[in-house]
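Handing you this structure, nothing more for now.
Only one protein chain is missing; all other protein chains are in place.
For reference, chains read A and B in written order, and residue numbers begin at 1 within each chain.
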Amino acid sequence: MNDAPRFRAILRCELVRLLRDRRALFLAVVLPMALYPLYFVGIDALKGEAERRRADETVRLYADLYAAPSDVALAVSAAFEDVENFSWTSRAWPADAEPATAEELEALFERENAPDGTCGWLVAKRVESDDGADDEAAPPIALELWYDGSDENAGELASRVRDALDGASDAWVQRELAARLPSDPQSELALNRVDVASPVDAAGARLGRFFPLVAVLILISGGAYAALDAFAAEREQGTLETLLVQPVPARVVSWAKFSAVALCAGVALLGNLASLVACAASGLVPVDGADGTDLTGAVGPVFAGRILYALLVATPGAMLVSAVLCALSARARTFREAQTLVFPLTIFGALATAPATLPGVELVPTLAAVPMVGTALAMRDALAGHLSFLALVLSVASSSIAAAFALSRVGDLLDLEGLLQHGDTEAEGAQRRRRSRRALSFGWAAVFLIYFVGSWLQSKELVTGLVTTLWGMALGIALLLAWVQSRDGGAPLAGELGLVRPNLRSSLAAVVGAVGMLGLAGVLIDWQSQVLPLPPGLGAEIAALTDLAPWQAFALLALSPAICEELLFRGAITSGLLRDLPARRAVLWQAALFGLAHASIHRFLPTFAVGLALGTLRVRSRSVLPGVVMHALYNGALVAPAILGWDESDAAWLQSPWLLLALPVAALLAAPRARVSPR
Amino acid sequence: MNDTTHGAAVVTRGLEKSYAHPVEGEVRALRGLDLECRFGEIFGLLGPNGAGKSTTLRILATTLRPTRGTAVVDGVDVTVDPQEVRRRIGFLSATTGLYPRLDARETLRYFGTLHGLEKRALEDRIEELVESFSIGPFAKQRCEQLSSGQKQRVNIARAVLHDPDVLILDEPTTGLDILGTSEMIDFIQSRRDGRRCVLFSTHVLSEAERLCDRIGIIYGGDLLGVGTLDELRAETGAQWLEDVFREYVRRAREKTTA
Partner (left out) sequence: MSRIGTFRAALVVAAKELRSAFRDRQTRTYTLLMPLVMYPAMFWIALQASALVRGLESARAVRVEVVAGAGADARAHSVVEALEQGRDPSTDPTEYRLGDGSSGAVARGDGPDARVRVPGDGPLEVEYDASRTGSILASERVAARLGDAVETRREERLGAPVAALAPWEFERRDVAAPEQLGAFVVSVMLPLMLIAMATMGAFFPAVDVTAGEKERRTQETTLLAPVPRAAIFGGQIASVAVASAAATAMNLVGMTIAANHLLGMLSSDVSFSLPISKVLMLAPLVFATVLFLAAALTAMASFTDTFKQGQSLLGAVQTLFILPAMASTLPGIELTYGLAAVPIVGTSVAMRDVVRADSLSDLALGPMLVSILSMALLGAVATALAVRAMQRERTTAPRWVLKLTGRAGKAGKS
């Protein structure tokens, strides 16, 4: 059967319906575009006004320079001559004055009859070297500026005084150097930085940092309007069922609706882009280079070509956004529910494009293979004019595949049975999977608390903080969740925590598995160091714990996490998840939470992998105890070199890839015994 | 009942449907339903809310899948070739809506295209339906501006656009006023031409009494009795359909408590 006419009919119907909703169209598309110029004018005016006001503020200073040698005092007054809207009066600082608060300083000014607007007192003092120690690094005179930083004018005064004095000091040092050094190394090594980027490249690079983010936000807002209408609203109107009893495959319906959404999102993007370009052309948007050079000259046909290229590169990403919008709205039971799903999507979109705004992030193949992230970076590089072919292919492929996957989900979701099974009202939806939802909420709360409260406690006092985090918070949440679950028709408390006697095989698997996990962690960390290199200075916390006795350190870093984290993640949370979810998804969820609880982008992958292994062990053995053993062994082996002071090269075998071979052995050991043949 | 499904418009055998209800767990909406409707007859499924009427009709309309058992519409199994089933049926329910921003003709054209009608034939058919359902005066207004009676006419025209042999109507009179209801009843009567089948569900006894060639009494997911009104009367010894219905329900309850 030929589906093309049907596809066209649905697409046409969608577009006609969208265009006829003139009110929504006006409010969702036209009004924002019209508000752009207003926004730019407003922000620009506001910024200009703020700067003007700041510069126009006349500030007064009292200065006591009696302690300074005459040449220094002269230099200071010369420096003050060039400061605008500024006046200063020489006035001796009372010998007994030591204001400690803003009020005392104000009282001092009043006592000394300072004219209105006087908000600072510069005092020159001789620096007395303590006990004649080598203070030759410090100049003999200290200029102290007394002011109240919570006062707007005083803050302005302080920054002007600092600027003037710093400039004068630099000039002084240069004169001194010239006098003392026959040849200044500066003259040999003076450096001018010359930016050889073409104006188009420079403008493209600047635009490229923000274009992906702006584009994705516009795509979402423009596409959401169409997606909500095509799916959620249709369901609310009662037309979806009619549509689905027509002899048209759900695939055609979803494709046609998706096309309408993508078209709408694309038009919104182009329209907004045109509005932006119009703003730029009329000079409303300042187009300055990084160092203030005007880049307006770069805007021309080449630049337009770049933008076109970037838009082409972005097409798979736009498809992905549209497909995800369709999937979200097809899932939603009501228009309103769909609407609330758009906000998290916006956050996700902003996060996925944020790497393009970070100056240090480059389009490496691994990032290019991440859907949306790769597209955003590819757009940036396309605008800057140096997108490599491999990165282009990877980014296009990754976003396209993700879009295709999302679209296939739309087809499944359009299945009415599935929709009905999701529950027809929001209340029913909330009731579904109540227990796994609760376990997940507790998991999120734990992630949040461990990061938020735990890290704060640990910053105050490391050991106490760690103990409180693990034995107080993690264990507390585990017990609370287990208690709630056992009251809600679950197993007894111990059972919910997974405190069940394990069999011998799974205990053995735990030991072997710990060895394998070390190998896996070694491989992962090795791979990650190339994709996500650690910044210098991270991981210094463990070093601070080496002062403890080894047994204390092991108890703190190996045994405590093993017990508390296992009872929480593999115990209570996994028990709750297993109630409503298939084992595989339960394991995935708890591993993700476990990874997030470590609150570091650099530690997520290794901890997630460990979480997967421990979760599998828990599901297979039904007990949390083998996991405790495995976790303790694994952690212990990781921190042993630092605690016992081993040399790094001696400890290398601990993370050798050969240890990976232990993993399949552990898996075999933990595998359930040969199944009784199904009867 | 014979095992001959040939020539029957709708045949179900041992049809079962279970839902996973969030609070009550598994709910069995249908418990092995055997049903047969022939061409040329108007068949009414009579039962209270929650009896399984809508579930049955939605399985026949392919929007739900049976948990167990088979359902065959016009010789086509709903699980084997749902697409073909959809081509052969017209479906209308009380909750069916219309696109608010399309006018009547556009609505009909849209669904006609989805049914794969040729352009010329489609336009002719639309004119015919606009004529016979008196849609003409408001054919150019958007559906959001139509009264409920006008909307209903457009909806019926939409359901019979491709002239299906099997028409499935799920409580078609719910929410209609007196005039709307009588128009609907007239419409169903008009489909009684000896070769087509109308299968509709209702909880209004008088409608079933007036319209149906045969009535199926459905309660708790089971078909308690099938037959013409006279056959049902004879079976239960009751005069009024209401009493017939109550007798069947009483027997069913006795059976479950026994």
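Throughout what follows, a contact is a pair of C-beta atoms (placed from the backbone, for glycine too) under 8 Å apart; a residue touches a chain by one contact, two chains touch by 3 or more.
Source: prediction; values computed, not measured.
Enquirer: Looking at the full complex, which residue from A:F7, A:Y309 or A:Y451 touches the chain that isn't shown here?
Expert: Per the contact definition at the top, the residue touching the missing chain is A:Y451.
Enquirer: Just to verify: which one of A:I10, A:L61 or A:A202 makes contact with the chain not shown?
Expert: If we include the chain that is not displayed, A:A202 is the one touching it.
Enquirer: Mind listing the chain A residues that contact the chain we can't see here?
Expert: Residues touching the hidden chain, for chain A, are 22-24, 26-28, 31-32, 35, 39, 42, 46, 49-50, 53-54, 56-57, 68, 71-72, 75-76, 99-105, 124, 127, 136-139, 141-152, 155-156, 158, 162, 165-166, 168-169, 172-173, 176-177, 180-181, 184-186, 188-198, 201-202, 204-205, 225, 228-229, 233, 290, 335-337, 339-340, 343, 351, 354, 358-362, 384-386, 426, 430, 448, 451-452, 455-456, 459, 529, 532-536, 538, 599-602.
FYI, only the chains that are shown with their structure count from here on.
Enquirer: What is the distance in Å between the mean C-alpha positions of chain A and chain B?
Expert: Inter-chain centre distance comes to 54 Å.
Enquirer: Tell me, which parts of chain A touch chain B in their complex?
Expert: Interface residues on the chain A side: 1-2, 5-6, 8-10, 13, 16-17, 20-21, 237-239, 241-249, 416-417, 420-421, 423, 428-429, 431-434.
Enquirer: Along chain B, where are the residues that touch chain A in the complex?
Expert: Against chain A, chain B makes touches at 19-20, 22-23, 58, 61-65, 83-84, 86-87, 89, 91, 93, 95-102, 106, 110-111, 113-116, 142, 158.
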